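Sharing a structure, written as structure tokens. Questions coming.
All protein chains of the complex are present and in place, except for one that has been dropped.
All chains are identified by letter, namely A, B and C, in their written order; residue positions are counted from 1 within each chain.
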Amino acid sequence: MKTPIPEYLDEICRNARRDTSGSPAEYIPELANVDPEKTALALCTPAGKVYSTGDDEHLFTLQSASKPFIYAIALRDRGIDAIDDIIDVEPSGERFNDISVDPDNGRPRNPMINMGAITAHTLIGDPSMTPQERVDYAIACLSDFAGRDLDVNVKLRDSELTGRYRNLALAAMARSNNYITVEPEDAVWGYTTQCATQVTVRDLAVMAMTLANGGKNPITGKEVIPRQVCRRVLSVMATCGMYDAAGDWLTSAGLPAKSGVSGCIFGALPGQVGLSAFSPRLDEVGHSVRGIDMLEQCSQSMDLHLMALPAPSIDAIGSRTTSEQGSQVVEIQGALNFPTAELVLRRFEEIPASDCEVVVDLALVPRINDVGERMLREGIARLSRDGHAITLIDPHGRIPNPRSHDRAAIPVLEDVADYLEEDEYLEDNIDLITDTVADSATDSPTRAKNQADSTGEADA
Amino acid sequence: MKTPIPEYLDEICRNARRDTSGSPAEYIPELANVDPEKTALALCTPAGKVYSTGDDEHLFTLQSASKPFIYAIALRDRGIDAIDDIIDVEPSGERFNDISVDPDNGRPRNPMINMGAITAHTLIGDPSMTPQERVDYAIACLSDFAGRDLDVNVKLRDSELTGRYRNLALAAMARSNNYITVEPEDAVWGYTTQCATQVTVRDLAVMAMTLANGGKNPITGKEVIPRQVCRRVLSVMATCGMYDAAGDWLTSAGLPAKSGVSGCIFGALPGQVGLSAFSPRLDEVGHSVRGIDMLEQCSQSMDLHLMALPAPSIDAIGSRTTSEQGSQVVEIQGALNFPTAELVLRRFEEIPASDCEVVVDLALVPRINDVGERMLREGIARLSRDGHAITLIDPHGRIPNPRSHDRAAIPVLEDVADYLEEDEYLEDNIDLITDTVADSATDSPTRAKNQADSTGEADA
Amino acid sequence: MKTPIPEYLDEICRNARRDTSGSPAEYIPELANVDPEKTALALCTPAGKVYSTGDDEHLFTLQSASKPFIYAIALRDRGIDAIDDIIDVEPSGERFNDISVDPDNGRPRNPMINMGAITAHTLIGDPSMTPQERVDYAIACLSDFAGRDLDVNVKLRDSELTGRYRNLALAAMARSNNYITVEPEDAVWGYTTQCATQVTVRDLAVMAMTLANGGKNPITGKEVIPRQVCRRVLSVMATCGMYDAAGDWLTSAGLPAKSGVSGCIFGALPGQVGLSAFSPRLDEVGHSVRGIDMLEQCSQSMDLHLMALPAPSIDAIGSRTTSEQGSQVVEIQGALNFPTAELVLRRFEEIPASDCEVVVDLALVPRINDVGERMLREGIARLSRDGHAITLIDPHGRIPNPRSHDRAAIPVLEDVADYLEEDEYLEDNIDLITDTVADSATDSPTRAKNQADSTGEADA
Partner (left out) sequence: MKTPIPEYLDEICRNARRDTSGSPAEYIPELANVDPEKTALALCTPAGKVYSTGDDEHLFTLQSASKPFIYAIALRDRGIDAIDDIIDVEPSGERFNDISVDPDNGRPRNPMINMGAITAHTLIGDPSMTPQERVDYAIACLSDFAGRDLDVNVKLRDSELTGRYRNLALAAMARSNNYITVEPEDAVWGYTTQCATQVTVRDLAVMAMTLANGGKNPITGKEVIPRQVCRRVLSVMATCGMYDAAGDWLTSAGLPAKSGVSGCIFGALPGQVGLSAFSPRLDEVGHSVRGIDMLEQCSQSMDLHLMALPAPSIDAIGSRTTSEQGSQVVEIQGALNFPTAELVLRRFEEIPASDCEVVVDLALVPRINDVGERMLREGIARLSRDGHAITLIDPHGRIPNPRSHDRAAIPVLEDVADYLEEDEYLEDNIDLITDTVADSATDSPTRAKNQADSTGEADA
């Protein structure tokens, strides 16, 4: 069978395209002249699987979406306490183009506003770096988050620099208060270059998932930033990431998120998902209209919200093959929500189309939420379309009235023992899904195999 | 064995008592004359188990800690959209005693500041209620959160009212902009009474857990507020709950929280824990010095942080008794962190001191974090002190080098089958831990029994 | 002859009537239902002469225009230092309906915003006064400024009180910070009553001139407030009187001024003039559209600006009658601008229409400004129309090419001795114009006579 998740994303993207309000940023030709209809959406799982739809090969610049990543690098390189002395973490309660500083000492209010972000750029790497070295280093770090080598749109960067005066003002202000120690023009040049780093929505979803994954890139496995830094960055995104709409965004979408004036936006839900969307039409505060819409649709339809009851990860999926009948028994252990159901669907995908029976055992599924149920129903329907006869072991009634693709009832049993009438040999193959951010030493071989797979897909 | 969790809390409380900075609120004698050394801490689990330490029978008034609950009731009674038109959800970025309104229309910035909270009080129940009826209703709603009938400290309330002018100003301001439609004096009287509702830390921990539990009281099982309302309230607490230190608090403690000037504070981590602390010594912004300290200690030592990778709930604990040897086999399924390890320890507690062997099977534990490992080690040591011989089934090495209470090595096997050498009869008793906030229809009998137990304990 | 000044005012008033923008305040029917075309203008001189035009008998309520006077009374009654501790004197830089307090201590920013004005009301008279006594006292004080007994529009006051909540908020805020010590409702009641005191533009011009006159009523001669208090009040009006447009107003009109939402406005130029205008059409910040226009026209056409080079008062006007020919010699000593030329015109007015010659001696006029020259030319033309032959003594060329009413050239001589060809007897009658605010002991009898005259006119 083919997993339905891409189709879910397609639908969300299609819905979003109906909204033709907003228009691209106009302050430089390189942004103003982009095709306003470009629209893309991507989702990356803790296991590094990337789903995407729309113009997912389209390259755009990160702009402000680069801020959380570079802030993370600064925290990693100089230490949380040292950075805290220089950049505060309080919401500004103000518009995105305000000079937002602590009135007592001029300290930038947070790393998501421009002054804080320019300051953060100057605090990555070694203090002795030249401006060029620091920029190269920044791009390398962003590449670590993305899991591939990124490059800079130099023409766009140069165009941005002709209108750099506001940022120059912020850098000079930070310099005057000694929060920046390099020349303001150098800081602005470096920051502007960082902002011009180009990615696709697939890249940005991986970058988001790296933050949601405790700092470990879900594809390359590289630990880009420590877990404590990750926690800090996500917290700051939650309170300060969406400018003065932080409160509204956190209540509605519930995702630590950050947007860029190019039209991109990403969200990171710890342990669960990295989301990324792109569309150049901006609303009056500079957020992508469709991007916001797509992330909110994802959050709502997949119940991806920071304040949702904690997303119980799937812990184990056992697939056993009965010795005689050749039936596949898929034994699911753990609660089912979006990220865990996604793992189940991927296991279903591995079952070749054939006439073998498939037994789905939900005896050890303690709970399932709406999106989990929908996904499982869809997976069962698709397996049946592939020619499999399906039997459900569902003593707790997790999937009431299960149906095949042609609306036929699917048999439900209380216990897998009712299916396996006699003492059969079962080739047991329980995969224990380990903590995706645990030390690599504890990773199971199976997990490593998953990563290799998804890396392949992500690179395609 | 006896669970070590109370001792964890004792230690945190003991640490906090060392800090003698701050002093009680002085604006009314009833607050100023409280014993400044009173200190208490409580923790409530999703299953309704309440642990507490210190002066946990001491009654204090909720004060501002009542705000999130009454806001929740207003959202429930009038609908989220209707309340959003009247009370904004943006952080104010200002001090706790500022008049924080939207400069364009005078709308209260959020329900955690006084103007928003007074407004919220007027929006609960039926618009036709008299002031007295509204107050009675408010106390009843707070009682629903606590799971027992609360009452009001009338003397303290009356004392507060003599200095009510600031709140009167806020109510009159909201009245002048038509956000409040009752008489300002009535609104202030009702709100002040609400604030004078008395609880213990145990009550407040249950109230917190109700918010962390999707709105369902973990002890009584009553669905006080809908899940969507709960999500909204927690989101607003996360961005606006700790006044102008919201950003700092969310990054350090990572708990949606709210404090009261009486010295109380509570935090709610969705699906995981309700925490509450009390100590009248206040810092300069009006937070309890020791209360903040205790919550931060809990957050750090138990890894209770909103941005921690999602707390995988324990899904099943199987305990089997071997037919012949009478050994207890405790089979754990699911990842182990604080809330799930707490469940394991409670299962250990049920094993009577005896010389029977106890087998702890970790084969289906996909991951364990620091606090989970510490708790499990402690539980094993205590079981051994009770006289049990312990065997660990730990094919993934979750607990390296396990030790008994007297530092003796505990035998570790790869598979439970290695222990059960022959085909034995096992009395199987797998408890599937269902979603604590699921419809009661799906609650397992075992779960219901847990609730009964914990209710008993909570009431004790 | 008849003085042309009323005609000047007529023209200004006529010009202003052309502007039909703005509309009356709508928050209470008593203000909304006023005839929007009512328009009036009045001017009072240091000698107590009141000129007026338009609907100058129409009664309106003072509203915020009462603020400077009551602030003055508070300064007088409690002392400048005591009041300074309670009400600051800094411009708020904010809109007229902001809560403008010192962020450090909640002190009202100045006495021209509502919070400061309500506070000022509570600080007049004896601290032991009842609310009714304090209101009676306030009206009595306002009557002292006006020179006649004023009364209150009780119906309008009661209507205002139904929407008192914003002011109640301000009073309660001031009460909470102990700047007000009476009950907030009492303070608002008293302040609202004060604001409902009724006057005509003529009254308000006299009140303005009292401030411009060092605190001494120019008609009754009563010293309402000391000179130091007067200076303080005018200074505060200059920086804080016109809300956030203080800077713009001071640069354009250059008059310490204050307006009321009823449509009135007054301006006071120290030592020179009290101005008052009325028209209920308000602009978006609550100033009378035509009122502003009329005051600006007065300021510009009469060169009445605080930063104008100092208005040299006329010091002496000598009128001598030649013994033989019966010619009138008007000898002017001192520089000529609006207030001094006004005195000259009033002296001209006293010359009965006849065929006697009039000699105007400008030998001791050191300088004359544009408005002074225009007024003198007009006076000369009118005298000639009355039948007088005119001769000008003008050695310094103050009035080049003087003309009679029928454009005939008027003879100009270098020295009065050239006119008085032989040694004649002159009945000398030099009036020395003393400082209008000097101790009454130094007032000349002539001056007293002027006052009596103008009092009569003002009362008519």
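In the analysis below, a contact is a pair of C-beta atoms (placed from the backbone, for glycine too) under 8 Å apart; a residue touches a chain by one contact, two chains touch by 3 or more.
On a predicted model such as this, the values are computed, not experimentally measured, just so you know.
*Asks:* Based on the whole assembly, the unshown chain contacts which displayed chains?
*Replies:* Missing chain, whole complex, touching shown chains: A, C.
*Asks:* Among the options C:Arg134, C:Arg202, C:His305 or C:Arg382, which residue touches the chain absent from this view?
*Replies:* With C:Arg134, C:Arg202, C:His305 or C:Arg382 as choices, the missing chain is touched by C:His305.
*Asks:* From the list C:His58, C:Arg78, C:Arg148 or C:Arg231, which touches the chain that is not on show?
*Replies:* C:Arg231
*Asks:* For a quick check of understanding: of C:Gly54, C:Pro68 or C:Pro91, which residue touches the chain that isn't displayed?
*Replies:* Residue touching the chain left out of view: C:Pro91.
*Asks:* In the whole complex, what residues of chain C lie against the chain that is missing from view?
*Replies:* Spelled out for chain C, the touching residues are 88-94, 110, 213-214, 230-232, 234-236, 238-240, 244-248, 250-251, 254, 256, 270-272, 305-313, 315-316, 333-335, 364-367, 369, 396-397, 432-435, 437-438, 442, 444.
*Asks:* Could you list which residues of chain A touch the chain missing from the display?
*Replies:* 99, 163, 165-166, 168-173, 175-176, 184
FYI, only the chains that are shown with their structure count from here on.
*Asks:* Shared touching chains for chain A and chain B?
*Replies:* Under the touch definition, chain A and chain B have no mutual neighbours whatsoever.
*Asks:* Any idea if chain B and chain C meet via the same residues, over half in common, or different ones?
*Replies:* same
*Asks:* From the mean C-alpha coordinate of chain A to that of chain B, what's the distance rounded to whole Å?
*Replies:* That gives a centre separation of 29 Å.
*Asks:* How many Å are there between the centre of chain A and the centre of chain C, using C-alpha atoms for each centre?
*Replies:* The answer is 70 Å.
*Asks:* Taking each chain's centre as the mean of its CA atoms, how far is chain B from chain C in angstrom?
*Replies:* 68
*Asks:* Can you list the residues of chain B that touch 2 or more other chains?
*Replies:* Counting only residues that touch two or more other chains, chain B contributes none.
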